[in-house]
Every structure is written in structure tokens, then in C-alpha cells.
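Remarks on the structure that follows.
Other chains of the complex are left out, but the ones given are in their true place.
Each chain gets a letter, A, B, C and D, in the order it is written, and its residues are counted from 1.
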Amino acid sequence: MNLIVYLAGQIHSDWRAEVEEKAVEKKLPLTFVAPQTNHDRSDDIGDTVLGEQPGNLYRDDAASSINNLRTQVLLQKSDVVIALFGEQYKQWNTAMDASTAISLNKPTIIVRPKSLIHPLKELSNKANVTVETLDQAIDVLNYIYE
Amino acid sequence: MNLIVYLAGQIHSDWRAEVEEKAVEKKLPLTFVAPQTNHDRSDDIGDTVLGEQPGNLYRDDAASSINNLRTQVLLQKSDVVIALFGEQYKQWNTAMDASTAISLNKPTIIVRPKSLIHPLKELSNKANVTVETLDQAIDVLNYIYE
Amino acid sequence: MNLIVYLAGQIHSDWRAEVEEKAVEKKLPLTFVAPQTNHDRSDDIGDTVLGEQPGNLYRDDAASSINNLRTQVLLQKSDVVIALFGEQYKQWNTAMDASTAISLNKPTIIVRPKSLIHPLKELSNKANVTVETLDQAIDVLNYIYE
Amino acid sequence: MNLIVYLAGQIHSDWRAEVEEKAVEKKLPLTFVAPQTNHDRSDDIGDTVLGEQPGNLYRDDAASSINNLRTQVLLQKSDVVIALFGEQYKQWNTAMDASTAISLNKPTIIVRPKSLIHPLKELSNKANVTVETLDQAIDVLNYIYE
């Protein structure tokens, strides 16, 4: 049984490649989908498609409309969602993707360091499982196939 | 027509009283509901009800389970949601409440300063309206009754 | 049994007052809700609340976000929807409101002149009832109470 | 990941072939579905299947019932919807298809010329993305696969 896994979270490091590698090592039949991970491309996509916008608010709104369409398509196709939180960045769209997934009854795993226990407590409580490392998240996915 | 408005956001200042006052001034038939705004009470509620928990993770999980029950009851009763973001705090449960509201088709207004345009762009794009001040949010509610 | 009726359609004439009058005459326990019917107010509301926007596209998008919030609140409260089409104007948000109502399982009455039979045929077929005059629409509402 | 794209809009020109060509050029794994694009066939289908109807209203209602069945089957199978608006024709079933898609949480792209910004503002605001050309719409679909 193949499963599609949406990887929500920051796009400043290549943590998704790490997840995919671990899944390959364990021979899990998973397909991973994600937001646009090229950060500049993600920020520019509105202006790139629609032309230069009159200021940052409009530029960001244009980009986010296309990013949201992409996420909506891929999240709806997903069977499981992993949402990674770290100590840097605001990560409100990670919180948004995780909450949307939970509202859509998508089984959801949150990955966050111990330092974020307190500010993420309500979201962690609503998610299915909260872990601290990507290895643990993969262990949870692996458990589905045992 | 009475409407119930859920006020999502931080609980470190008394911004909700300000909203309620403005609504009274404009004689809008609104009932406001909100998370527990006594910060210590909110953090302690798990230990208070369930007894002392073995460490911060468990203490936070216990508290959040009761906070989430409260929010679920009140959010489901609401007709409109206002979610306030500011420059301080992580505010991931504000993002969670706003996203949940949007997923439940609750009309949602985000209030955030200009400085947060970029990190909130995807969530703003999914909300109905994004404004910068509480006065503007009240103006939007007022418009429903014109 | 009181019912709430959303009156979708153009805001250039006072047809809603006519509907309300007829309902009062027949002593029907109906509450009518509607979009903003002050046309300038409706077009200006974005700039009024959010400040002047940089061009028509942005001005219209700002206004429509607030108009859509209003409609979402009121349409969700409604038990029945009447959507009036006439020979003037594009009326795409009338079509949008009627389609949204139908998708939400709100019983929907379309009012349109004979001249619009052909272009409205798919929407008419999905609505519950299509009539030609406001009197006929009121007759349908009256029939609920017989 | 293959996606099915419903192409809503007028059936008087061959714009759909243009979209499909562009998708082939970019090697996007998309399947396109659409309403009946043979205009006479679309208008006649009621009489063709059910026999001659007693007047235009009945003829149009018969045709639209079969057109609506077709659209309902194909729209429910779709992952994304593109809705094209132009300066000619009433296009109320384009608005109906786009609104239905949005209500069903289908990611939706509207394509419309600048001249239609104002009358389409509420629908544009509810869609995920609004662009001006088919090339831009294809760029948005392409972005899902990057």
C-alpha cells in the first residue's frame, strides 16, 4: 500500500531530502510531496507569473495565492502529514498546514525540538503524534507497514 | 441578528476588552468568546484539574487538552473569527485557531502589523480579510450590519 | 417557524424593498438579509477600511474580500436563497452566490426574465425553482407556510 | 503524480486545445476534461435524447440537465479547475462551475482579461489564483510539479 506524505515546514534547509533518504533506506513505499522548496522561487512566484506587484503586501499576496493552490492540491492528495518546526523563523504556514491537515482528518505528525514544547502545546495536542527528530517521524511511518 | 465572534490571539494584553468596548460603542449585537485569558490559569489548568504532571511536556499537554476542549466548544458556536497577531510570542495556536476556523468555513479576519506581512502571507491569503488594527476589524464587523 | 432569506442579485435598484413589502403584506415570518446595497459603499469598502489601494485591481480585491466576508456570514445563516437576474450588468456574483447556496444545500429560487432562459439554463436546472417575477418567488415562499 | 484539470468556460472558440498543447509542450502529466465543446450538440442534447420539447424553456432545461450530469461527473473527478472568462457571452455557467468547484474545495484558477476585473471581483477573491492569460494558468499548473 503506497502512501503519499506531505512534508510541511521551513524551506531554508534540505531536511526533506534527509526524510526521503531514510524512507528509501527502510524501503517504505512512500511518495513525498512538499511546498516549493526553492525559497526565492517561492517568494517570487507571484511577480513571475502575474508581473511586478505594487509593493510588498501585493507581491506577497500574489506569491502566497499560488503557493496555497499548490499546497491545496498536494495536501488533498496526501495520506499523512509531517510538520517540522524549528527554533528559527515564524513558521506560521507550517502551523497553518498542520492545522488544515488535522481539520481534514489527515493523520499528522509534528516534529519539534524540546525547546518548543510550550509554544506548540495546543497544536501538538491536536496532532496525532509529536516527536523530536525526523528519525522518530520515519519510525512512526514505518510502524504503519509492520 | 446576533453574531458570536471568537477572538483568537495572545493572552498577555487586554486587547479583547478594547474590541468589546468598540463594539459596545457602535451598538453592534455581538457576543465575544475567547480562550482563557488569565495566562497563569491557562498554563496551570492541566495540573489544577488532573494533579501535578511529571515534567513540563506532560504539564503542557494536560493544560492544552483542556484549553483545546474550551476552544473547540466556543469556536464551533462562533459565526466569525478575529485572529490577532503581534510581533511578540510564537502565536502558533493563534495560527492554529485561524486555520481551523477557515477549514470550518468560519468567516475569518486577521489583524497583524505591517511588519508581519511576509511571514503571515499564506495564512492572510486564506483568510477572508486581513487588516492592521482592531478598529479596522470592528469596521468589518460593522459592515455586516449596515 | 421563522426563516431567513438571502436576497442575491444586483444592487442598482430597490427590488429588495419590494420583496420585503410583499412578505409583510402576506404576513410571512421572514427575515431578509442581503449584500451591501449601497453601491458606492460596496465598491469603496476596501479603500475605506484598508486605505487607498494602488490601482483598480487592488481596490476591487480589497472591497470584494470584505463583501465576501459579509455574504459568507449571512448566507450561512440563511434557510432559503432568492437570486434575481436581469438583463443589465454582468451579475457574476449573483451566479456565484446562487451556486454557492446550491452547493451548501440551501433551497434556491432563481428569478429571471424570459430573455435569459438560454444563458441561465444550467444554473436554473440546478436551482430548486426558477420563476420570472418577484411575486412568483414570494408565492413559493408563501407555499412553505400553507 | 497525474492530475485531472477541468476546463470551465465558453465553447465558442478552441481555447482548450491551446491549453492542452501548452501542457504537452511542458510535458505536464495532466488530463484535461471539459463540458461538451460542440456548441450545437450541447444545445440540442436534450431534444436529441428525450425527443422534441414543447418550446425553448423546456428544450433548454432538457439540454442543461444532461450537460449538468456530464459536468458533475467530470468536476468531481478533477483535482484543479481552470475557469476562463472573456468579454463576450453571459458565461453564467462558467461562474457556476467555478463557484461549485470552490465550494467543493477544488483548487481553482480564473483567467480573465483586465477589462473584467470589476465584475468578477468577488469570484476572483474566492478563487485561489486569478490570471490574465492561458500561459499564466499553465505556469501555475507547472509550478505544482517543480
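Note that in this section a contact is a pair of C-beta atoms (placed from the backbone, for glycine too) under 8 Å apart; a residue touches a chain by one contact, two chains touch by 3 or more.
Computed from a predicted structure; not experimentally measured.
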Subunit count for the whole complex, all chains sharing one sequence, 4 displayed: 8
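Here is the rule we go by: only the chains that are shown with their structure count from here on.
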Set of chains adjacent to chain A and to chain D: C
Interface numbering overlap (same over half, different under half) for chain C and chain D: same
From chain D, the most remote chain by mean C-alpha position: B
Chain centre separation in whole Å, for chain B relative to chain A (CA means): 23
Centroid spacing, where centroids are CA-atom means, of chain A and chain C in whole angstrom: 39
Per-residue multi-chain contacts in chain D, two or more chains: none
All pairs of touching chains, each written as two labels joined by a dash: A-B, A-C, A-D, B-C, C-D
Complex interface listing, chain C residues touching chain D: 56-57, 60-61, 63-65, 67-68, 71, 85, 89-93, 95-96, 98-100, 102-104, 114, 116-126
Chain B to chain C touching residues, read off their complex: 1, 3, 79-80, 105, 107, 109, 128-129, 131-132, 136, 139-140, 143-144, 146
Chain A-touching residues of chain C, taken from the complex the two chains share: 54-55, 58
